[in-house]
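A protein chain is absent from this complex, but the other protein chains hold their places.
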Amino acid sequence: MDVQPINLAEFEAFARERLPASEYDFIAGGTADEATLLRNRTAFGRLFLRPRVLTGAGAPDLRTTVLGSEIAFPILAGPAGFHARAHPDGELATTRAAGALGTAMVLSSASSHPLEQVAAVATGPLWFQQYLFRDRGLTADLAARAEAAGCRALCLTLDSAVRAKRERNIRHRYTNPHSPTYEGVAVPDYDWDTSDAPRGVSALIDRAAGWSDVEDLAGRTALPIVVKGLMTAEDAALAVVVSNHGGRQLDGTLASVEALPEIVAAVDGRAEVYLDGGIRRGTDVLKALALGARAVLVARPLFWGLAVDGEAGVAAVLRILRDELATDLGLCGLASAAHVPRGTVTPRPRLGTLASQLPYAVNGNPAQVGQSDP
Amino acid sequence: MDVQPINLAEFEAFARERLPASEYDFIAGGTADEATLLRNRTAFGRLFLRPRVLTGAGAPDLRTTVLGSEIAFPILAGPAGFHARAHPDGELATTRAAGALGTAMVLSSASSHPLEQVAAVATGPLWFQQYLFRDRGLTADLAARAEAAGCRALCLTLDSAVRAKRERNIRHRYTNPHSPTYEGVAVPDYDWDTSDAPRGVSALIDRAAGWSDVEDLAGRTALPIVVKGLMTAEDAALAVVVSNHGGRQLDGTLASVEALPEIVAAVDGRAEVYLDGGIRRGTDVLKALALGARAVLVARPLFWGLAVDGEAGVAAVLRILRDELATDLGLCGLASAAHVPRGTVTPRPRLGTLASQLPYAVNGNPAQVGQSDP
Amino acid sequence: MDVQPINLAEFEAFARERLPASEYDFIAGGTADEATLLRNRTAFGRLFLRPRVLTGAGAPDLRTTVLGSEIAFPILAGPAGFHARAHPDGELATTRAAGALGTAMVLSSASSHPLEQVAAVATGPLWFQQYLFRDRGLTADLAARAEAAGCRALCLTLDSAVRAKRERNIRHRYTNPHSPTYEGVAVPDYDWDTSDAPRGVSALIDRAAGWSDVEDLAGRTALPIVVKGLMTAEDAALAVVVSNHGGRQLDGTLASVEALPEIVAAVDGRAEVYLDGGIRRGTDVLKALALGARAVLVARPLFWGLAVDGEAGVAAVLRILRDELATDLGLCGLASAAHVPRGTVTPRPRLGTLASQLPYAVNGNPAQVGQSDP
Partner (left out) sequence: MDVQPINLAEFEAFARERLPASEYDFIAGGTADEATLLRNRTAFGRLFLRPRVLTGAGAPDLRTTVLGSEIAFPILAGPAGFHARAHPDGELATTRAAGALGTAMVLSSASSHPLEQVAAVATGPLWFQQYLFRDRGLTADLAARAEAAGCRALCLTLDSAVRAKRERNIRHRYTNPHSPTYEGVAVPDYDWDTSDAPRGVSALIDRAAGWSDVEDLAGRTALPIVVKGLMTAEDAALAVVVSNHGGRQLDGTLASVEALPEIVAAVDGRAEVYLDGGIRRGTDVLKALALGARAVLVARPLFWGLAVDGEAGVAAVLRILRDELATDLGLCGLASAAHVPRGTVTPRPRLGTLASQLPYAVNGNPAQVGQSDP
């Protein structure tokens, strides 16, 4: 690496210099006014950590498990299409970096490299992301290939049946130069060569799919299923990635971290809950863990790492986040990333008692009113 | 169209380049400090959509009805004076564009073209906007002409009896070059040639009018009456357009979308409630529908469309909003624009359970306090 | 007037061009970080008007009474030292302008012109502002002169016993070139020639004064007493001007308009409550009236008027505020400035019912959780 970014914001700045504007905007952009994209970041700033002292915690243990597999720290490489946008090694580099650091990789079904080749270089847990295609055979075949290749879970993205309006791509008249690499699978109308990748894939997805289709897929695979893209308690079920697709689908939602508490409450311990959206600092990870997430996923920062230095860049990105998390756990007096108390985070100062102090008397000058105030 | 605006903000930017500054400011401006004008936009940013997944909704049906007439999507061309400000075809172009897209047009009584000519080109529902003039004969005559011309409703604007202080117009020493086109109607003191159009019309309006005057007009026409310009639950009655006149009358009100819930609650299903003010995105429309609006009205964007490309520009404006709404309904898992659940929108994250998690113990280090905190 | 300011903000801008920087800063400045100065303005932006329609109100009656004297509209010329800072005619001009418009003038005891000369040109009610000096004789003598000159009330400023830190003055090494004009009164240590006027006067004021001193003064004069500078319900008594001295004394208080409701509640109709601080628009006046103020006082804008055009400028300032108030009363459907309902203003949208709509079911997809959320 000829530059030395010290945090993820600097990684993005250096990556931006190296990428074509259209590719940078494709990766960095959100939908419509990008209000959700922004809120995914700012929402973390409205959550506050409550550090404890003298807990005797010692150096924290960063390990946790996801669906039974141990990972070295609770940050996964999240699914995102076509890593070759940022570096020719693409998903091969990302998967190697994740494995080297001991964490899991979630491979997008829009991969620059064939699933089997990626699986061959994986040394950590590999999950496969896919959609509920209208073509149920294609859906089942991809799941079968993932299972055969040794993947440990299917991550079903549920929020992409509708093509979002990503205006940065429209302004670039963006034509996706990348093609998915499922050579053995018949995808006759799989048209990636459009001005906006999601159109292609959204055209293939069954807009009328329901929970029974998830159950149907579950019946056809031995792999556990993680559903991704939920933002409401009403939809919480199974293992779930709370996600607004990084602000790339519906504009005007809450930040995913703001939706997390209601979903954790609804799931009530019956399944694991993950989160993506806006994670850029160890404190972000820690806040998500405190709110009940088992682990978090990062995606855009993988591209910034790839663009800066391929596999080594991705490894540096993950290492920075991991080290920041270790520091922050320590500063909070916590011993384990797998057990972060809810009280570690608060949405506001506890100023309530102040109100009950009014009115007040001074210097023997009695308070002259006795009204109560809500 | 020699330019290709992709959203309403770009339409406004292009229109601004094409319009004289005084006309742009007349259309875009609000009253006094323009606080309400700004809030009409920012209030939408404080409402958040709650998307659902796997609802089996398929592609959404955008149709709805207004006062019994079906329209293709719940966005009406709202009333605004003198469309010829932006294009010589004026209301003829706007009405044709609305009709071509299958939605309704609300014609201002300050029209650049005679009511009957506009009605002749209307292929969708046409409503006629008017005031409660001091001259009850003029009021009744206009209502009769609207009825005879085939209009389907009267839209009574109630917030314009007082001339507002629109400072952009005062600074331009704006003289209205446009005249209304009610040739057959005697309007002796109808003085449009002032520095600020509303003075003219406000001088004609009966400031002392009350609800009995509305009832009186209702007795003289077969058309249903929609009252426009209400902002409080106390005033809710009949079919109503919740509106602060686009921030052009009283400065310092809530945004109209912020007043919508209390009015919907007051009307309690007894009449249809519409909304105008700040609608610029499909998500804005969706939020208004979720809060109980039957449909929304847009006005300023009509001028931006006219200025950019006449009828084709207006059609593009309406089409963009319609397509964004279709996308956003789909992304929320909703099947119909006519049935949007209230829970689709929320004013804030549901973080309440966090507070009850405090205080907390870590690593066997017991929480040392038992105080309760509001 | 060679310029035509159309609102008070423009008056200030033009006045700034005409005044020496040290005098502009003396008038415009606040104390310390000027947080209160800023908040006095921004607090109005967090209060929202709720306009009513079809109330049959007609043109509003702006008249009201203060302490039994009728004034033409509820805006008084508030007390402020040395009007000659801005125009040689000083308080003579201000008093003539207030009288010509039919409202009251509150004359500062730090007047550029002798009390008796000012009283001679007053055609509206004149109040005299003074302090509780350590020298009780001086206090009583000034009250007696005010009574003899025909003043109708004493306005006792209570928040100036301590010299505030007005940093603009310190940076200008401001030396007050003005002297008070109580020729007949012995003020041996009345030292106005300091870098900051309040030092002079604060040195004379009795820091240990209590309510008994007010009662004592009340026993020595036939005039009613209005106490000025209160910001808490605990201190409410007598007729009172809710005031933080225009942000010039203690930095870090609430805006005066934010303190108004608790004081109105404490006074509970037993006395009249006035407000100063940040009034620049008719809507500001209307909000204050809705919150229970009998009338408001303006002070800095008097200087902007004086600087721009002497008496005519002051008259224009008052006329602009009056006309804006008339417009705003009309737009709210109100008939009288003396009777503005509390519900005319609200601190927030009534979105409460939204919360109870969650969770929600869509398309037969039942809401899967039953948790309650605060």
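Descriptive notes on the structure:
When the chains are written out, they are named A, B and C in that same order, and each has its own residue count from 1.
To be clear about the criterion, a residue touches a chain if its C-beta (ideal position, glycine included) is under 8 Å from a C-beta of that chain, and two chains touch if they have at least 3 such contacts.
This is a predicted model, so every value here is computed, not measured.
Checked against the hidden chain, the listed residues C:A100, C:A144, C:L250 or C:A338 yield one contact partner: C:L250.
Remark: the omitted chain is touched by one listed residue; of C:E23, C:E258, C:D284 or C:D309 this is C:E258. Of the listed positions A:T55, A:S69, A:Q117 or A:S336, the one in contact with the omitted chain in the full complex is A:T55. The chain not shown here is touched by just one of A:T95, A:T139 or A:T346, and that residue is A:T346.
As for the chain not pictured, it touches chain C at residues 32-33, 35, 43, 50, 52, 54-57, 158-159, 161-165, 167, 170-171, 207-211, 213-214, 227, 229-235, 244, 249-255, 258-259, 261-262, 265, 291, 333-335, 341-347, 350, 352-353, 355. Where chain A meets the missing chain, the touching residues are 6-7, 44-45, 47-59, 281, 283, 287, 324, 327-328, 330-332, 343, 346, 349-351, 353-355, 357-363, 365, 367, 373-374.
Keep in mind that, in the parts below, only the chains that are shown with their structure count from here on.
Using CA-based centroids throughout, the chain positioned farthest away from chain A is C.
The innermost chain, defined by the distance from its C-alpha mean to the mean of all protein C-alpha atoms, is B.
Chain B and chain C have centres, each the mean of its CA atoms, that are 38 Å apart.
In terms of their C-alpha centroids, the spacing between chain A and chain C amounts to 54 Å. For chain C, residues touching at least two other chains, in rising order: 359-361, 365, 367, 373.
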